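Note that one protein chain of the assembly has been removed; the remaining protein chains are unaltered in position.
Moving on, here comes chain A:
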Amino acid sequence: MTLLAVHDLVVARGGLRTVEGVSFSLAPGQALILRGPNGIGKTTLLRTIAGLQPPVGGGIEMAEDAVAYAAHADGLKGALSVAENLAFWAQVFGGGGIEAALSAMALEPLADRPAAALSAGQKRRLGLARLLVARRPLWVLDEPTVSLDAASVLRFADMMRGHLSEGGAALIATHIDLGLDARILDLTPFRAQGITPSRPAGFNEAFA
């Protein structure tokens, strides 16, 4: 059984192919860490798998509504308190367990504070706590540890281990070592060859 299977995937950003020919699969309990230099297309690949943009080629197989996506922006409303922000996402995703999510990221003392008054690292912790209330099996994370301090990184790694041990899976783009038992996929060999814009099919014929 696999949660996510990717075959020969080609993704593009702004009409330019970034990586091509990427294949991997994730079973419950597995984590895959994406590596590669800036601009190779880690974020584009993650957004494609999260369903925010269509792939240019290849296939993505996974159950519907399996992905919880977390990127650089945490989707927080400054006028709402920490607990209200979490409660909103819990309702949208049909999840729950706000208390547990708050304590996993050590946010209980901040629960009633408006999100606008949080530091960058605290906002990040709230953004990661959202993953717990979303109750999705596949976490797709883009640089999850940005602006976290060392203690919070450890706490996040613990949360990640808990998720994996409960049968979840994770796809993470990160440059730091989380101390997880995870495979590493370096995207450098998959860099797209030739910088030709991927035009829609039939474009050349129409203008020939």
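Criterion: contacts are C-beta pairs under 8 Å (C-beta built on N, C-alpha and C of every residue); 3 or more make two chains touch, one makes a residue touch a chain; residues count from 1.
Just so we're on the same page, contacts and distances are computed from a predicted model.
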Name of the absent chain as recorded in UniProt (options "Carbohydrate ABC transporter permease", "Formate C-acetyltransferase", "Sigma-54-dependent Fis family transcriptional regulator" or "Heme exporter protein B"): "Heme exporter protein B"
Option touching the unshown chain, where A:G94, A:G167 or A:P189 are the choices: A:G94
Among A:Q53, A:S119 or A:T188, residue touching the chain not depicted: A:Q53
Interface with the unshown chain - residue positions in chain A: 47, 50-54, 65, 67-69, 71-77, 79-80, 84, 88-89, 91-94, 130
